[in-house]
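One chain of protein is taken out of this complex; the other chains stay put.
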């Protein structure tokens, strides 16, 4: 039984925490938050690239570090704790993982080294409006290798150099790599609940599109990509939830009401205990997801769903109740609580809501129980 | 604005409480609980009949008191508080109300005076097995005025002299009055979660059946009957929930841990506050239901659904958390907590689960919003 | 058990409606429909208050001698309902007339009352309440703003926070510490102050929701006359309790979207398994929200019934904010998540319902705190409604200066 980070992985994680404590204090997050013109911190991005994190799980032949997915999970946990304002998830959990899992050799060679070097930011463009995009609602289309349509919103779309775009080709849904710096692409930055992450509308008018994977498999590919991303996102959520609990605890211990620290009142103690319980459930499910991701286990779909559901629940609860424990101070712009509150929403919305994942989980359990 | 019991109604309610405190202490409830041979307390039943409660809402021409439905709600609230072990709901809220609303003059004359006199106990026989009975699953059938089929479970079926039975007639669902003392009826008592209320399996083999209302309208009639019953049941649930809060509060005040009353710990205080909030939400919704029932308002379906949902939630919460506040004592047979815990389940199960009522409520809201 | 006015109430409502029909139209013809927070909106509010005062519809329950109408609480509620329906409610005077001026009336000398009551009733001067401090929070009496006697004056230094309307108010009632050597509740004193004094500085608070609706107020050597004192020295807490008891009966509904808007939203969305509105989990949430909203609405009706019967309302109304604030947070979040990735967008031109759900999501955390946190409200229900014991108090007999403090 060895169901935890190894000593090496713990070392990597500790180093990541120290690095981010130095390079990504909340002033850096607020630098992006308060400046509408910035959708991420390029200095932090460059530093993260220099650390090799962008290519942590990319094989050495593509200039990555060739580490396992558990190492990537450790990094994700620390990025979540730091509310890092960079397009790491879109680039690493989604684009790099998608190309590694489903790309041709040529696509891998074209994409992975650029990601590892910090030269290419990715994004996933599926949504075309409010609600869930379905095969019958999908409007974007590729004809003769040229993409037309509007994707809104696209997380990190304003920073990205390449998008994974869900579109119909010959009436069948496919997934396409699109160079956003080439012609036929219009990018507009949009306002969002979490201004520390960029969001855009992408309008395509005859942009060159290079299919990833098989034709007609667009929705299946998106799901497979999200299964992998969900585990890594769960670690970001877990890191954020842990930090919320810490912040709430520190604040409660230092805040006095009626002559004693509010951390001594059961209403606060039990709220923090509830956070702890949710965070531990999330951690245990995330670890299982990390195992499944790392060994590409057939359990990945259920493990990823469980990890995402537990982590989304834990982060939402911790972020909103941390505001509550902070009282009036927690509702101000100057206290960091809202950075986590916003990020918890961003992370729940970005790769399918917890509701969708619950449905996916139960569908998988039905299959398993029927078998 | 006069949204409360009137002074007269309050007087009636106070008198009912005093009467039940004298005639239905928990020893009476336990008399039925502990004796498998008894499905209700016939002494209490006779006393209740003598008070005129069985005919409270029955017009004077049928030997009732001819009071309004709000008066009946007041009585229901007190019966719920006392966990009265009598088939009042089946007889009064269901059979009497059904015959008053949908019966022919002959049916009214045959049924209502006997109910008012305490000579006839009623029951509603719809269920035929686990889950919801639907037009496609309904098996019982009437041919040539004779009923065949099995109804399980039937609440108060072992005490009843007359059943309202849902059955197909000529392939169309109808609702029928059946004399359970006549031939072709087999009654078997069953074990249940709440032994203070009787439950039976009724097997019909050519029993005489007298249709209530129009042919083919069986399901609509059952729903209309349950709309009325739901409001009255909500008052029973509310009375029970109020009593749970009182019991928990009294126990907490008298119980000491670590040198002080446990009623002073926030974990207990806030739990009791949560009960109070739910009970008040239930009370307000129940009052609205009482108004709608009393004036036969078109809002009855939504009002009844809201009353039932709120009351079911409040009673379940109060009954389970009252056990919790009582600690180990609450888990013993000798303390009354479990009488309420059991009754809260009985009352939630007997006229459609809260889940069904939520669906009904939203369907009604959809219609209203679409209009 | 009905919703009808009594004959007297119906007559009053009829009269109020007739007056409102005529006067709201006239008011609107003069002032148009200015946007909130603009000077024009403030001017319109003041004009409307003057018009009400002239007709006996301002401070309805106050004696006619001081500008009221000698009316009943239920008349006040009825007028408020009709005024809201007529679309001419202004919030500027709520705190001043509901809490501050009654305190002035109860504790000030005759000259002061004469000077201030009438202008306030007519909407000429607006008052704010300066109690909360950073170090206070739920424990209001732990405030640190210090007043030191200097001849016939008091010199005040310190900071208040979360003051509604401080930047547009003319006067305020201010609770300060005049003696740190006695236990916390015993060393407080109340004053009225001129908010335009140069020693008073208002700074807007930047909230997590992005807005700046509340203020910090700083006092730097603010000098006030001893004649501005309300009540005795050291009796400030007793005075403050009178202020808080005068808190207006909340009979209005709560703001923000409710189940209707979420239902409307879901009608057009696709969800996990077909249309979002057909999703049973979503429907059960809708049902719960509806039941709670109705529960609060009918609880207000029960409160009004007590008023209508001439009784003091029971404690039922204290349940309101616990439910509504938490429900708004859940409802807004559910609505945002139902939009999928699109839910992240906050541009009112793009997001459904003009981004009302996104705005509510960022506001709801504040609602759960302002005017008593969830936790304090549950304490109040437990103690004042259910009669359970208060929390163990370690600060009752300790001199304020010796009390342990954190940040």
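Worth pointing out:
Residue numbering begins at 1 within each chain, and the chains themselves are lettered A, B and C in the order written.
Quick note on the criterion: a contact is a pair of C-beta atoms (placed from the backbone, for glycine too) under 8 Å apart; a residue touches a chain by one contact, two chains touch by 3 or more.
Remember, predicted model here, so these are calculated numbers, not experimental data.
The chain not shown here makes contact, within the complete complex, with A, B, C. Summary of contacts with the chain left out: across C:284, C:330 or C:383, the touching residue is C:284.
From the options B:192, B:217 or B:279, the residue with contact to the unseen chain in the full assembly is B:192. One of A:113, A:216 or A:264 touches the chain omitted from the figure, and that residue is A:264. Taking the complete complex into account, residues 126-127, 129-134, 137, 152-153, 155, 190-194, 199, 251, 253-261, 265, 267-268, 316, 320, 323-324, 327-335, 337-338, 341, 345-346, 348-350, 352-356, 358-359 of chain B touch the chain not shown. Looking at chain C, the residues touching the absent chain are 272-273, 279-284, 392, 394. Seen from chain A, the chain kept out of the figure touches residues 1-6, 9, 70, 245, 249, 252-253, 260-261, 263-264, 266, 268-270, 272-274, 276-277, 280-285, 287-288, 290-291, 294-295, 305-306, 309-310, 313, 355, 357-359, 361-362, 365-366, 369.
In this text, only the chains that are shown with their structure count from here on.
Compare each chain's C-alpha centroid with the centroid of every protein C-alpha atom shown, and the nearest one belongs to C. Here the CA centre of chain A is 40 Å from the CA centre of chain C.
Look at where the CA atoms of chain A average out and do the same for chain B: the two points lie 51 Å apart. Annotation for chain C: residues 375, 378-379, 391 touch two or more other chains. For chain A, the set of residues that touch two or more other chains comprises 265, 267.
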